[in-house]
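Contents: one structure, followed by commentary.
Selected chains from the complex are presented in situ; the others are not included.
Chain nomenclature is as follows: A, B and C, assigned in order of appearance, with residue numbering initiated at 1 for each chain independently.
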Amino acid sequence: MNGKTDTITSGSDVLIVLNRKKRWLRKVKAGEKFQCHKGYFEYDDIIGKPYGTTIVTNKSVKLTILKPIASDFLTQISHSSQIIYPKDAGLILLYGGVVPGSKVIEAGTGSGALTSILATYVAPMGHIYTYERREQAYKTATQNIKRLGLEEHITFYNKDVADGFYETEVDAVVLDLGDPWEIIPAAYNALKCGGTISIFIPTYNQIDKVSRVLHKYFCDVFAIELIEREIQIKESAIRPKTWMVGHTGFLVFGRKLSEENKKEIRED
Amino acid sequence: MNGKTDTITSGSDVLIVLNRKKRWLRKVKAGEKFQCHKGYFEYDDIIGKPYGTTIVTNKSVKLTILKPIASDFLTQISHSSQIIYPKDAGLILLYGGVVPGSKVIEAGTGSGALTSILATYVAPMGHIYTYERREQAYKTATQNIKRLGLEEHITFYNKDVADGFYETEVDAVVLDLGDPWEIIPAAYNALKCGGTISIFIPTYNQIDKVSRVLHKYFCDVFAIELIEREIQIKESAIRPKTWMVGHTGFLVFGRKLSEENKKEIRED
Amino acid sequence: MNGKTDTITSGSDVLIVLNRKKRWLRKVKAGEKFQCHKGYFEYDDIIGKPYGTTIVTNKSVKLTILKPIASDFLTQISHSSQIIYPKDAGLILLYGGVVPGSKVIEAGTGSGALTSILATYVAPMGHIYTYERREQAYKTATQNIKRLGLEEHITFYNKDVADGFYETEVDAVVLDLGDPWEIIPAAYNALKCGGTISIFIPTYNQIDKVSRVLHKYFCDVFAIELIEREIQIKESAIRPKTWMVGHTGFLVFGRKLSEENKKEIRED
């Protein structure tokens, strides 16, 4: 975060931008080339330059070199079937109460995209404990996170969460898997009193199933859908863009009931 | 964040919840009462209890005692005309690249609601520099922030930003005032290379004015509107709620162009 | 539709407008007064004037006198629990194929609001057959429709549709009741080949139940939700309005399968 990081060096992570859709996250390597379908340029030509610099490829296409921020990692990692978008990740931070210093359980890890955001925002003192049943996803996520240098803030488990979590007294549990209603009692047990649960689910049927269980263990339960519209900002033609992502998923939040209040309800 | 904070004590900040709309942020005081239109209870009756506890007022109304999280402060502070919602604050964190350790300028402070969120997420090593022209707002915001115990992470200025900012080399600038297009050159100068700008504006006319200036100094410019729908999760009657907040504002983001690229464009 | 209707006369239906929210549908009566919380005016003072005229009450409040259109009847009638909005009624016309000359079955009648729209658009040669189980609703709807002078295009039944419809060979069936999945076979039998079904339902659970039955009898099945945002058009402050109706209901459409194709599927 000091002056040195402001200039591109060999080894810098950079975001190479063609346009809003097409962009690449790369590590600068002296003596090597960046190559894409719009041509190539030599990394040497950007070393020593400040971020925000424009470079022209051999095919005369202009690219801009940016300093990546957390949401760029999210967007670049997310190629799995179930994508978490910045809008949803931001809401998990705010309504899930995930802050610097928090201890957070995540299940499942998936590609590690949301894991990287959670780790970024609990650093430097907090920690993420993330569970993934599928071995391939576990391996890919571990690699993705190492590439981002966030591994010291994360413990990875290649484990089915149906058996429960290893941790207790965590501040927040984030569920991003197909049948979260199965995990709610385990989440309750892992949370410290005052802790939160955040659940990401794509369908209404899942809201239905989640809500039937969630009310027994959590209070202040609510469900949100965030719709993100990008606005075209062309001069004299400002309007929402024609095509948009119409739906990513729903977010359901809750806060742990005290043991006493939980029991009361379960006896009903 | 250790075991002791999990139990309500005299001096604890608590969120007292009647329902999704009606809730109060209070400091527990031994020997005193909490009073609302639904009756009262003695704070002594919740001291020593865990968060997530339910208490019944003298009028037989059930209230739940929660541990406040950052977004609760946001919601409770926000009584000014221009409100920042959790959804918008979350997006500023993600697309504005505001992370633990960031140095961030905010203008204007308003009620301090967004300031409190920014301070929470740059802590413990980062810092917020916030500017407010109106003396009354400056005083209120200072008090609000002290109440939350976040003042060590924030420098307040009662100052018109038309003359520029005192800081340089900051990671991010967040503008939440009526005429942000006036401040864009000052934001450019205050940012370090690789830095971001985030602008919150309620109207399309403001997008129009902002975009004409922003492109000269910033690249990767885009504008987003987030629409938040709350889903009613009543059993067998899951549906979006009938009434909703239809619009809060638009968010425009950009990243600082290098000095060289900025000049190029200005000569056009 | 000739020159005479253009001028307000005694007996004219008029829409008296205070603002976007507050407006009244009234029949002009010579020698009488219009009275509201903003004062009164004499109907005699608007008789002979053109529509689009402004009148000032005794309390100096300006009201505008408009000629009512079909959607005004809809808005003014709709005080029942389940409201059909112009946006949804318009989509039923278009996707339900309800056009001048159509024969249409509606169940249930409710307040008669949607009935009035359907009757308006199938006139002069088409006809609406509308079924309502509840006697009180049946009576209210009949009165509402008489007030609008649309009764010649409508046959009312105070009858439970569980036993089926009296008509066959109709062009379209419109269902606006709580358990439409029960009525789908009856709708199939009443429709002529090539006919359409349009179903209005507020919850996701109802979509689920409807879709399980609908696919057996209808093809080209799809479900739509229309979200209506009003845009504030104040000068230099154009923006979506702060508060909006977030949800009215979902519309599910389908077209009758041939008898042969229906059987095929049912044998599965």
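Just so it is clear, a contact is a pair of C-beta atoms (placed from the backbone, for glycine too) under 8 Å apart; a residue touches a chain by one contact, two chains touch by 3 or more.
Quantities reported herein were computed from a predicted structural model and do not represent experimental measurements.
Participant: Once every copy is counted, not just the 3 shown, what does the total come to?
Facilitator: Whole-complex copy count, per this file: 4.
Just so we're on the same page, only the chains that are shown with their structure count from here on.
Participant: Same or different: at the chain A/chain B interface, is the fraction of residue numbers used by both copies above or below half?
Facilitator: same
Participant: Overlay chain B and chain C by their C-alpha atoms and let me know the rotation angle in degrees, rounded to the nearest 5.
Facilitator: Angle of the fitting rotation, chain B to chain C: 180 degrees.
Participant: How far is the middle of chain B from the middle of chain C, if each middle is the mean of its Cα atoms, in Å?
Facilitator: Inter-chain centre distance comes to 43 Å.
Participant: So the centre of each chain is just the mean of its C-alpha atoms; given that, what is the distance between chain A and chain B in Å?
Facilitator: 20
Participant: Enumerate the residues of chain C that touch no fewer than two other chains.
Facilitator: 204-205
Participant: Enumerate the contact residues on chain A facing chain B in the complex.
Facilitator: Counting only chain A, the residues touching chain B are 1, 3, 5-7, 17, 20, 49-54, 64, 66-67, 69-71, 74, 86-87, 89-97, 99-103, 117, 120-125, 169, 171, 192-194, 196, 204, 207-208, 211-212, 219-231, 233, 235-236, 238, 240, 250, 252, 255-261.
Participant: Could you please specify the touching residues of chain A with respect to chain C in the complex?
Facilitator: 204-205, 207-208
Participant: Can you list the chain C residues touching chain B in their complex?
Facilitator: Result: residues 202-205, 229-230, 236-248 of chain C touch chain B.
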